[in-house]
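What you see is the complex with one protein chain gone and the rest in place.
Should a chain be cited, it is by its letter among A and B, assigned in written order, with residues numbered from 1 in that chain.
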Amino acid sequence: MIRRLFMVLCGSGVVALAACDWMPGRPERPTVDAHAPTMAFEPLWNTHCAGCHGANGRDGAARPLNDPLYLSLADDHWLHMITTHGVDGTLMPAMGTAAGGPLTPAQITVLIEGMHDHWGGAALQTAPPLLGELGAADAGATVFASHCAACHGDDGTGGHGAGSVVDTSFLALTSDQALRIAVICGRIDLGMPPFDGRRGLPPLTDQQVSDVVAWLAAHRVAHPGAPYPAVTSQGAQP
Amino acid sequence: MIRATTRSVYDWFEARLGLEKTLGPSLTHAVPQSAKWWYVFGSMTMLLFMVQVMTGICLSMVYVPSADEAYASLEYLTYDQQMGWFLRSLHVWGSHLMIAMMSIHMLQVFLFGAYKFPRELTWIVGVLLFVCTLGMGFTGQVLRWDQDAYWGMGVGMAMAGRVPVIGPEIVHLVLGGPIIGGESLSRFFALHVFIIPGTLIALLGVHLLLVVKCGINERPTPGVLVDKATYRETYDREVHRRGMPFFPNAAGRDMIACGLTLTVLFVCAMMFGPAGPNGRPDPMLIDTAPRPDFWFQSIFAVLALLPPYMETFLILGFPLLAGAVLILLPFLSGDGEKHWKRRPMAVLFVSVLLVSLGSLTWLAYQSPWSPVMDAWSALPTPAQYVKGRSPLALQGAIVVQNKQCRNCHALDGQGGRRGPALDGVASRLNSDQIIRQVIQGGGNMPAYGQHLTPAETTAVTAFLMTLHDQWEHEPATGRRTPRD
Partner (left out) sequence: MTVHLPQRDAPDLKQLGPGPDPQPSRRGVLFWAGAALNGVAAVAIGIPVVGYLLAPFASSGRKQSWVALGHVDEFPEGHTTLGEYVNPFTTPWDGYTANTPCWVKRDAGDAFTVFAINCTHLGCPVRWFPESSLFMCPCHGGVYYADGSRAAGPPPRGLYTYETRIRKGVLEVKAGRLPTLQQTP
């Protein structure tokens, strides 16, 4: 009798303990080491890049990277280098641990591969190379008049479609190289077209791009922005 | 047969121990009939304390109080040891419930005037018990040796270090050395497991003795005043005439309440599980935002909201002041009216206390004063603030991200809330005011004059000047007109 009771008690005890595994409060051992650096593209992008380049690589304040043209033209080593060390003359900060940033080289590789996987496309041979030298400013003026003035105004200070590209403060915050990329790739998320020969727009040659960038760069001044000119809402509107 | 055997065994022990003779009268001492459900909170608190002792002993069989191994043993307890997570869960929920019950018990005693003559000492010992319990809470949180614990200990020491003259020595003594290390955790272990519980048990004994000696407070009646000359006599007479024995009459209610408490504890522990451990206590992992446990959140909030000049005074002075007021309370109002309906100041005090503690705790969970450390790189500029902006304004939007403005300023509800949201800032400030604010700072904002180039300032101003309110106040007519 007592022995039977004992067996029943033990049995139900074991069952009860097994049932405890189903309790909702039981914590699960984290599957990933919380202290190991993330090696997945999306969390890395959403923590370190989305702020400026946009949630889905578009519609951010800075250059969209969700841009097949840009990704097909950009060299991976160069992307790795500018992500690690930032870009001098622009607001792109150094993100690599080598330069005091938060991202390891492996993480930066994950980011670059992830951009290609998510947003990349077929390579385009018609577009001018992404990197290049400055050309002749005089020739650039002609290119600007034919390709850019329609939106940015005859003198570049802004027209119907877009704002000023010769503002000295704007030029101070961007590099010649960044200007060149903007001319080639446009800002597809904000309506500025790429001049790669598609969309019925006259394509720009390598030389034309170099010239127009030289023309823009010629508007740089020694002390941009000083001494804090009054900025009106009109001036800032496109 | 069994009955007779039990009886003789009982008699054998009773003849030697004499428990019935010594404890019997205490157990069956008469208590007022009016002591109804309001009087169960003390028993519930004590029961929870006993649960804490027992679960604590169980946890100590596995937990390693060593700075090196504590975290690993906690992980083992939580994920590997059979039912280890449940014991940890019981212990943490037991502590939450114990502090809650003790607070309710104190509030009830205060509102029912039970601290008045002749139960002054019962109240004072109770206040000391409360202090000990909070001490258990803080030290227990440190024994959960994770990032919060490591930096929480640092916060505690930063406060202690502000004590005039001997502050550094106190830090030194509590840490067991000049810096947080192996001996610090061992000291907190000794505090949590021996020193404070020992004190608690001793005080609890005195508290219970006093409850028996001075009797349980009768349910107050409005207009019946406590007179030190006659109270004892009246109480004894009434209790003997119309009272009931504590055991079994009043104890029944206590047992029901305790059973309910245990059930709630079980459900909480089962449903919500243990707390943490949150990240190994590696000081080199500085991407952390330490937060205290629930009961200290209100203090966390106060420390963020106080102006610096009164902070040291309040960190050190307020606990002393509060303790002094609580201890002196029965001497300040030791007699007179007991019923809360005739003690408006008491009711007002309790209401203010509860409202302020509640709102501070709520605020602490919002913590609008904490910068959102990764907002600048994680929260995109809202797309509607990017569309249609000039190249200069777009550069300004990048400056807002790049210079960590978003860590303190929200855009479209996203970002820090330390500073005002920047949506509609162009409707509040003109460009000169924005430039001055950015460069000079002020109003708890750093001055960015040294860190922004004139071009950056121009760009950020150009961007901010595009952020108009949807309903902008037109100064010329004073009428409100919608903008697109």
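Of note:
Basically, a residue touches a chain if its C-beta (ideal position, glycine included) is under 8 Å from a C-beta of that chain, and two chains touch if they have at least 3 such contacts.
From a predicted model like this one, the values you see are computed outputs, not experimental measurements.
Residue B:G176 is the one among B:G135, B:G176 or B:G388 that touches the chain not shown. Of the candidate positions B:T122, B:T139, B:S333 or B:Q404, contact with the unshown chain belongs to B:Q404.
Where chain A meets the omitted chain, the residues involved are 93-94, 100.
Residues of chain B in touch with the missing chain: 25, 29, 66-69, 71, 118, 150-151, 154-155, 157-162, 167-169, 171-173, 175-185, 213, 228-229, 232, 236, 280-284, 286-290, 300, 303-304, 306-308, 311-312, 369-371, 373, 376, 402-405, 407-408, 418, 441, 444-448, 450-451.
Here, only the chains that are shown with their structure count from here on.
With centres set at the average Cα position, the gap from chain A to chain B is 44 Å. Of all residues in chain B, only 75, 78-79, 82-83, 85-86, 89, 269-274, 279-280, 282, 285, 374-381, 383, 386-395, 397-402, 406, 426, 431-432, 435, 453-459, 461-463, 465-466, 468 touch chain A in the complex they form.
Within the complex, the chain A residues that touch chain B are 17, 20, 23-29, 34-35, 46-55, 59-62, 91, 93, 158, 162-165, 167-170, 172-174, 190, 223-233, 235-238.
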